[in-house]
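What follows is part of the complex, with its chains left where they were.
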Amino acid sequence: MKNIRRTVYRIMETSAGNRRGVSLLFNVVLITIITLNAIAIVLHTVPAYNRQYARLFYDFELFSVVFFTIEYALRAWVCVENDRYQHPFWGRVKYLLSASAIIDLLAILPFYVTLFATDLAIVRILRLFRIFRLFRVSRYSHAYRMILQVVRDKKEELILSLTMVGFMLIIISSVMYYVEHPAQPTVFSSIPATMWWGINAMATVGYGDIHPITPLGKLLAGLSAVLGIALFALPTGILVSGFTEHIRYQKAPRRCPHCGKELS
Amino acid sequence: MKNIRRTVYRIMETSAGNRRGVSLLFNVVLITIITLNAIAIVLHTVPAYNRQYARLFYDFELFSVVFFTIEYALRAWVCVENDRYQHPFWGRVKYLLSASAIIDLLAILPFYVTLFATDLAIVRILRLFRIFRLFRVSRYSHAYRMILQVVRDKKEELILSLTMVGFMLIIISSVMYYVEHPAQPTVFSSIPATMWWGINAMATVGYGDIHPITPLGKLLAGLSAVLGIALFALPTGILVSGFTEHIRYQKAPRRCPHCGKELS
C-alpha cells in the first residue's frame, strides 16, 4: 500500500523530479483539462455557443469535476510522502490548508453546492468560483511563479510607489472635482466619480466617458498629466525592471566582481 | 513648566527620535484622524452619503477642527524646544511661517471663517481648503518627501524637458489649428482649444472629444505623435529614473556573501 502511495505521489508531483513516462503523461493530461476548462469558461459566456453546445458544456463540466475530485482525494492521500506533511493526520490537515490545496478545493466545491442549492442567485455566484480552475495552472506555470517572485522581491518599492499614486490620485481628483463639478454636475458628480477620471488620466486610457470641459479643468488635466503619468509609470517601471532582472539572472547567474563567486 | 513643554515636544515631534510609548500613540491617532478626514472629504461629495450621514459628517468635522486647533496651539507653544526656533517670540513667528505650520493653519482656518461668513459662494470656496488636511500627512509620508526630493534633485532636467514639451506643444497646436479650424470651426475653435488636443495627443490619452478629421490633420497628428510622445515621455523617464535612484540609495548596499565586499 505504501509503495502504491509513493508511486502515485511520484507520478502526481512535478517537483518530485520525475518528469518522464507516466508522470509526464498525467501532467500533460491535467494541463490539457485545465486549458480546456479555461476555454470552456470563456466560451460558455457566449450566448450562441452556450445555447448550441449546452449539453457538451455540461458533460465536460461533470467530467472535469469528477476528474478534479479524484485528483484532490489522491493528493490528500499521498501528500504525506512529502517531508513537509509527514504526520498521517496533522500533515494532511496542513496540506489541505495550503494555498494550492484550497485553490484545488474552490475549483470543485461550488459544483457540489449548486446541486443542493435552490436559490438561483447563489448558484450564479457559485459559478464565479470556476475561475479558480484557471489558477490551478499556477502549479505548473513558470510565468505565474515569476509574477509572485517579482512582487515579493520588489515589495517595498511597489508599496511606496503605489502609496504615491494613491496620494496623488486623491489630491488631483479632489481639486478636479471642485473645478469641474459646477460645469458637469452629473459627470463629475462626486470625488469617487472623479477618481475614475483620475486613474484613467494617469494611466492614459481615456475612454472618453468623463473628461474636463472648463478651461481651468483642462489646464489642470494638462498639468497633472506629466506628474500623474510619471508616478503611474513608476510601479510599471519597477515591475518591468524586476522581471528583466529575474529573466537575466536565470540565464546567467551573477558573479561577485571581487571574488568571482556566484551570487544568489 | 519647561519640563512639561519638553515632554510635549518629544511626544509630538517624530523627528525628536522618540518613536515609542505615548509619542507613537499620539502620532498613530493623528494619522488615523487625517486618514479619516481624507475618507470624509472624498465620501462627503457623494450625494447619497452626504444626505444620509450629514450629522455624522458635521460632528466629525467639528471634532477634527477642535483636535487640529489644540494640536496647532500646542505645536506653536512647544516649537521653541527645537533649536531652529529657540527665540521665545521670533522663533515662534519663524515656526508659524514655516511651510508645515501654514499647511496646518489652512487646514483649520476656513472652518472658523465659515462660521461668520454669510456669503454662500465664499463658504463654498473655503470648503475647498479642507484638501489641505490631506497635505498634513506629508509630515509623516515618506512617499511625499520622496516626491519633493526627486523633483529637487532633477530640477534642471525637468525644467529643460518641460520647456521642450511646452515649445513643441505650441508649435504642433498652432499648425494643427490652422489645418483643422476650417474643417471643424467649433471643435478646433482657437489655438488654446487645440492645445487641449495637443497635450492629450502627446500624453496618448485620447478622450475622443477632439481629434483631426481632415487627411492633412491626420497626417500631421501621425507625424507629431512620434516626436510628441517621445518628448512627453522624457519628463516621465527623468522622474522614474529619479525615483529608482532614490530607492536604490536608501536600501543598504548589497554585499557579496562570500567575500563581504560591496556590490555596485
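Each chain carries a letter (A and B) given by its place in the written order, and its residues are counted from 1.
Operating definition for what follows: contacts are C-beta pairs under 8 Å (C-beta built on N, C-alpha and C of every residue); 3 or more make two chains touch, one makes a residue touch a chain.
If you're wondering where the values come from, they're calculated on a predicted model, not measured in any experiment.
Visitor: Assuming 2 chains are placed, give the number of copies in the entire complex as this structure defines it.
Guide: In total, this homomeric complex is made of 4 copies.
In this text, only the chains that are shown with their structure count from here on.
Visitor: Between chain A and chain B, how many degrees of rotation does a Cα superposition need? Round to steps of 5.
Guide: Angle of the fitting rotation, chain A to chain B: 90 degrees.
Visitor: If you average the Cα atoms of chain A and of chain B to get two centres, how far apart are those centres in Å?
Guide: 32
Visitor: For the complex, which residues does chain B have touching chain A?
Guide: That would be residues 38, 41-47, 128, 131, 134-135, 137, 141-144, 146-147, 162, 165, 192, 195-196, 199-200, 203-209, 232, 235-236, 239-240, 243-244, 247, 256-259, 261, 263-264 of chain B.
Visitor: Which of the residues in chain A come into contact with chain B in the complex?
Guide: Listed in rising order, the residues are 156-157, 160-161, 163-164, 167, 170-171, 174-175, 177-178, 181, 189-192, 195, 201, 204-208, 211, 213, 215, 218, 221-222, 225-227, 229-231, 233-234, 237-238, 241, 256-259, 261, 263-264.
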